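All protein chains but one are shown in place.
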Amino acid sequence: MTGIETRGTVRIDIERCKGCELCIPACPPNVLRMSSTRNEIGVLFPELLPGCTGCSACALVCPDFCFDVYRYETPLHHEATA
Amino acid sequence: MTGIETRGTVRIDIERCKGCELCIPACPPNVLRMSSTRNEIGVLFPELLPGCTGCSACALVCPDFCFDVYRYETPLHHEATA
Amino acid sequence: MSEPRVLSTDAAPDEAARVIEPARPKLLRGEDHDLCPGCGEPLAVRVLLEAIEALACEQRSIAVMGIGCYTALSTLIDVDSVQALHGRAPSLATGVKRMRPDSLVFTLQGDGDMASEGLQEVIHTAARGESVTCVMLNNGVFGETGGHMTATTVLGQRTKNTLEGRDASYHGHPIGMAEMLAPLGGSAYVARAAVYDARSVTAARRMLQRAFESQLAGEGFSFVEILTMCPTGWFIPTAEGPGYLDEVLGSVHGVGELKVRGELHEHPTEPEN
Amino acid sequence: MSEPRVLSTDAAPDEAARVIEPARPKLLRGEDHDLCPGCGEPLAVRVLLEAIEALACEQRSIAVMGIGCYTALSTLIDVDSVQALHGRAPSLATGVKRMRPDSLVFTLQGDGDMASEGLQEVIHTAARGESVTCVMLNNGVFGETGGHMTATTVLGQRTKNTLEGRDASYHGHPIGMAEMLAPLGGSAYVARAAVYDARSVTAARRMLQRAFESQLAGEGFSFVEILTMCPTGWFIPTAEGPGYLDEVLGSVHGVGELKVRGELHEHPTEPEN
Amino acid sequence: MEHELMLTGIGGQSVQLAAQILARACVLDDRQVTYLGTYGGTMRGGNTDATLIVSDRPVSAPPMVSELAGALAMHHQFFEPLREKLRDDAVVVINESLFEGEAAPGGQRVFAIPATQVATELGSALAASMVLVAAYACITELARLDSLVAGMREAIPSYRRQHLESNEKALRMGFENAPAGAASVWSAGGAR
Amino acid sequence: MEHELMLTGIGGQSVQLAAQILARACVLDDRQVTYLGTYGGTMRGGNTDATLIVSDRPVSAPPMVSELAGALAMHHQFFEPLREKLRDDAVVVINESLFEGEAAPGGQRVFAIPATQVATELGSALAASMVLVAAYACITELARLDSLVAGMREAIPSYRRQHLESNEKALRMGFENAPAGAASVWSAGGAR
Amino acid sequence: MTRSLLMGSEALAEASVLAGCRFFAGYPMTPFTELLENFAVKLPGAGGVCINAESEIEAVGMAWGASSTGARAATGSTGQGLALMQEALSEITRAELPLVVFNMARGQGDYYQATRGGGHGDYRHVVLAPADLPEATDLIQLAFDLADRWRNPVLLYGDYLLAHTHEAVDIQPLDFEPLPGKDWALDGSLGGSGRSRSVNPLGMEKGSKRIDPEGLWKRLQAKHEEIERREVRSQSEFTEDADVVVVAFGSVARTVRHVVAKLREEGRRVGYVRPITLWPFPLAAVAEAAQGARQVAVLEQNAGQMIDDVRIAVAGSAPVRAIGGISTDPSSFGIGSLLEPANVRERILCALEDREIPR
Partner (left out) sequence: MTRSLLMGSEALAEASVLAGCRFFAGYPMTPFTELLENFAVKLPGAGGVCINAESEIEAVGMAWGASSTGARAATGSTGQGLALMQEALSEITRAELPLVVFNMARGQGDYYQATRGGGHGDYRHVVLAPADLPEATDLIQLAFDLADRWRNPVLLYGDYLLAHTHEAVDIQPLDFEPLPGKDWALDGSLGGSGRSRSVNPLGMEKGSKRIDPEGLWKRLQAKHEEIERREVRSQSEFTEDADVVVVAFGSVARTVRHVVAKLREEGRRVGYVRPITLWPFPLAAVAEAAQGARQVAVLEQNAGQMIDDVRIAVAGSAPVRAIGGISTDPSSFGIGSLLEPANVRERILCALEDREIPR
């Protein structure tokens, strides 16, 4: 198989996100980055890139409880770029 | 010289004495004992026997500040009994 | 250079997957809250509730809330709660526990609440060996009233009235709450946690759970201090909060278990799981 | 058997003699007081005043009085004094000292006053490194209100509500005030004395003097705890007071210097003279 | 009949104990009783008073009295305020062993009892107030000896159990050596 | 002439800072000013309002107004209470970049300024309120640009000194791109 | 129970336990100390708890916590200790918790404290002021009932005389109307159900960020107005044809009652009104008694506090005059000469004869 292995994923409630960026460095495989557009209250929010491991770190450090974390039964494989 | 050497003495304000008896065991040469008569407020008070050294222990432990302690320039000698 | 691919995250995945960590534990209600971006307090509250769940104490817990920013979270906490005055939670917890000896009774207080306004409450409660757990969220500031120094603010820390850092000669010295409570005869479990990264958050949950276990076992008083970020009161960008916590607060208020089952630990360490 | 000879003690001796110890030091006024027979508090007050004299601070001392039996002695103390509310003396002392930085400022409090009602006052004052000396007369009871247990009452001690002795499982554990204050960053001198015999009284005077010296040298906060007899609150004959103090209170609240010039002593001992 | 009396002494609890014993004895004798102890000042070792009102109807007066039908004095110190309140026909019982000076200038009936001496002879100087209160009860017929003893047993706190014996002896000595009914408050002569 | 206006936004201090800058600018321009900031609830991150009264005589009205001659909105959330108070002839300046919905149903004069966008382009999204307040001052002629800049320099707390530059730029951008005097409060047309 | 000689404090503790009190916390202070001692002796045997708290602030906090679980709880002190509890007492009122608070006061200088409080914001406590011990053992039972009924603190205003006087009393349990259930009481059982309970003085509710303190406070105000309508209690005697109506409460009223009865026997036209509830104050009873009186004389043992309420009640229909005053002993425990019949008599005679009051 080609591409990046993605063992897990997250659901992000971007409307609740306050843009604190705590989740970004918390992600071990570094697959979160801040968006370039803003949400309803005018802040940037995280976006997910391929390679999530479903480790939950983001959920544990998000003060606004934006992340549901899932682990795939079978890992997916993504291309790194869009 | 005969008799007991008495290097010091005390002045006792027996009217202030509340009869707690703390001075009695405090006296190293053991020359204080409680009276058999009572003072104005009805309690027994200390009496001095010969042999005081002027060590101040009684004064230091008396909660009612009854003792002035003196040391004789020249020790006296007393008979032990009256 | 091509843009990295952004995955869709607005719904649960279509593929077969199981939930590892739900956004909210069972005891955390679904509403949002108004605490500042990057605040550490919601993280502590989250793991506290998870510890209750882990011990299956959902239906026997009673929270006593102090007054600080975290107070606003009490509407999210789906356990019975009584709101105390600023500083007074340990006494209320005492009254609650004596009348409900089978309940898991805990306080949730800030450092301003516990170490400044109501310091003697927690000390007396600990000395009495009261069978309650006191939890202190320590950010070294009165967050709620604008970020002033508290009795735990560490030397060098930025606050509203120590913008150049707390200076002992002018502002006095911090009090280490865990260190003060651990030697007391009545305390059974005393620990200090922090919530600045995933590992520390997980450790905080373990310590809370062990404190609650201690209470349930009737060992005496238990205490968990949790270092939390307050970027607002520290006057720093939110993203710098975790690092500042670890380096500035954490260097003085060392993390680990100070007392377990009534035994003092000479070198506090984090509990194994 | 003939009676031992009783010497006259109603006046100064006729023979040449010098005063070794006057009944009252210069700063103790001549009136009598109404404290109980065998009370230890007047002994502590005496040596406190002597320590002031020894440092020639008669005209620069300000006392802040707590509320307890010793309060009645404030009319005997010939230094400026301000009467605080029960438990609140350390804060008053703080205000006094800040406005009179050249004065020797000290509090005189009981264990009920300092360790129960106003516990956090002294801790905050110590942590702040306030340049005052707090003196606690510790008899393990609220003497004034009838001899109930306080936060320092040692396990096994008799009080009005622990006639069979304080029992940890029912009444909780005592707080060691000196031990609690010594580790704080702001405290410079911390010691515990007792006044149950001439030697201990003399040592108490030395410790008070060293505490005051520490204050005058601007080292920070200083603290002297003094164990005192309360035969009334202990429900024992006056003559048994000293022994009870030494054996019961003294065995838990160990006498000695815990911190000198900001350095903690691992094994507290009494100061040499 | 409402009999107001006060007891006074220096410090300690013995005066209060005596008053309480008398009060309990009167209740046992089926009277209505109001009793209040007060201590002078915030200090220890000051004066201590007790006020008792004994009646055969519900007591209406407060236990702060302006006029006294009776008084008991362990010591002359602090007796002044009581003396000022004595009615002309009051009964005054004093501890002859310590009391100095005039107890009742207004012609009141005064009984001098060597209470401290009697108690000391019994081996417990502290029981002087027992001697005195029993004498008062006997002279005024305010309470019976059995009731006094029973009242004393009710009143002694658990941590003072060791004093039961000596107190009982003192009560008996006081009662038996006093002039019984010499100023009865119930008889036509003594009552008002 | 007494001009009552309110500013509203979400959380943060930027709305308060904007209000304070305008207030200081008016003082520098020799007007009487009363300004009050309020925060919604005991919580952080809630709404935040500011009320300003600018006058050429001593201000008699309290800084809690029932009717508004002007309003500034950073965001539509929390604007409702202000809308209800708008006079028919009020001036409303909104942050077009975030504001959704109708700002003034009563026919008031509404000016839409892309404040967040302008500020973001200047490299400091937080300065959006500067853009907006400067636009308001320009449109209403309530204060001069120089006074705004001077007022901003007075108002910025010491620990925020790093923002002086970007704030000044934002004020200038806001002022210079707004329709000057389009609703002057001092002119016959704008004043009441 | 049978008649036995009990100290006031003992009887009050006894009657409280009889009324179902199961929690007490306090800190010693004369003349409150013995009440604490008696609770400590009696509660454990009744399945309750008494804590010797380390301070008054901690005591009221403990009682607050106990009450939040639905237990009948009480605390107390003397006025000075109650001063320390003011923040808690006003907040407990807003949390709508029942609580019984004893003020074993030093005299009557705490009338303002009891009726107006020193807490923050608007709040009211029902204040009961017994004149003697038999009445007090009834009123304390009423206090626990009213506290639960209105979910509001009820204060019993006693003093040294009440606390320390021994009387032969026979405490009888009283019957009251059934009370609503305490569905608000915390027991933890609803955790996780979405319906967990919250005892909150700030107007916060589970599941909602919206806080409505104004709504909460207005609801309280309405409740307090209802209490004003329903719970007024007082005793009046000899007021119909009285030239002088004396108003007095508590221990002072005990002496007044005694003295007025004697004066009536002597044919003097004097009556009295004795507020039993200090709040709600018996405005109507005082107003009615004042009708036709030449003077309303207020005899309180303080610098003049209840006289405010009397003036409000009388509303100008008769002159209101203070005939009491500060009166205490060297201990300041509040047992001043004003409590003695002769002094009270003299002051009432001054009012009757329009003489100056001795100061």
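Going by the order they are written in, the chains are A, B, C, D, E, F and G; count residues from 1 in each one.
In this text, a residue touches a chain if its C-beta (ideal position, glycine included) is under 8 Å from a C-beta of that chain, and two chains touch if they have at least 3 such contacts.
Note that this is a predicted model, so its numbers are computed, not measured.
Asker: Going by the contact rule already stated, which one of D:Ala17, D:Val47 or D:Val64 would touch the omitted chain in the full complex?
Answerer: Of these options, the touching residue for the absent chain is D:Val64.
Asker: Which is it among F:Val65, F:Ala104 or F:Val185 that touches the chain not included here?
Answerer: F:Val65
Asker: Consider the whole complex, including the chain that is not shown, and state which of D:Ala44, D:Val96, D:Met114 or D:Ile175 touches that chain.
Answerer: D:Val96
Asker: Which listed residue, C:Glu41, C:Glu117, C:Glu219 or C:Glu257, touches the chain dropped from view?
Answerer: Spelled out, the listed residue whose C-beta touches the missing chain is C:Glu117.
Asker: Name, in rising order, the residues on subunit C that touch the hidden chain in the full complex.
Answerer: Touching the missing chain: residues 87, 116-119, 142, 145-146, 148-149, 151, 160-161, 171.
Asker: Give me the subunit F residues in contact with the hidden chain, please.
Answerer: Residues touching the hidden chain, for subunit F, are 20, 23-24, 27, 32-42, 59-67, 154.
Asker: Applying the definition given at the start, please give the residues of subunit G touching the unseen chain.
Answerer: Counting over the whole complex, subunit G touches the hidden chain at residues 78-84, 86-87, 90, 105-107, 109-110, 112-113, 116-122, 202-203, 210-214, 217-218, 221, 224, 302-305, 308-309, 311-312, 314-317, 325-332, 336, 359.
In this section, only the chains that are shown with their structure count from here on.
Asker: Select the chain at the greatest separation from subunit F, using centres from the mean of Cα atoms.
Answerer: It is B.
Asker: Work out the mean Cα position per chain and let me know which chain is farthest from subunit E.
Answerer: It is A whose centre lies farthest from that of subunit E.
Asker: With contacts defined as at the top, give the pair, A-F or D-E, that has more of them.
Answerer: If we tally the C-beta pairs in contact for A-F and D-E, the bigger total goes to D-E.
Asker: Rounded to the nearest whole Å, what is the centre-to-centre distance of subunit B and subunit F, using the mean of the C-alpha atoms as each centre?
Answerer: Comparing mean C-alpha positions, subunit F is 88 Å from subunit B.
Asker: Between subunit D and subunit G, what is the gap in Å from one C-alpha centre to the other?
Answerer: Inter-chain centre distance comes to 40 Å.
Asker: From the C-alpha centre of subunit A to that of subunit C, how far is it in Å?
Answerer: The separation of the two C-alpha centroids amounts to 26 Å.
Asker: Specify, in ascending order, the residues of subunit D that touch 2 or more different other chains.
Answerer: In subunit D, the residues touching two or more other chains are 33, 35-37, 39, 116, 118-119, 151, 171.
Asker: Would you please write down the residue numbers of subunit A that are in contact with two or more other chains?
Answerer: Residues 18 of subunit A each touch two or more of the other chains.
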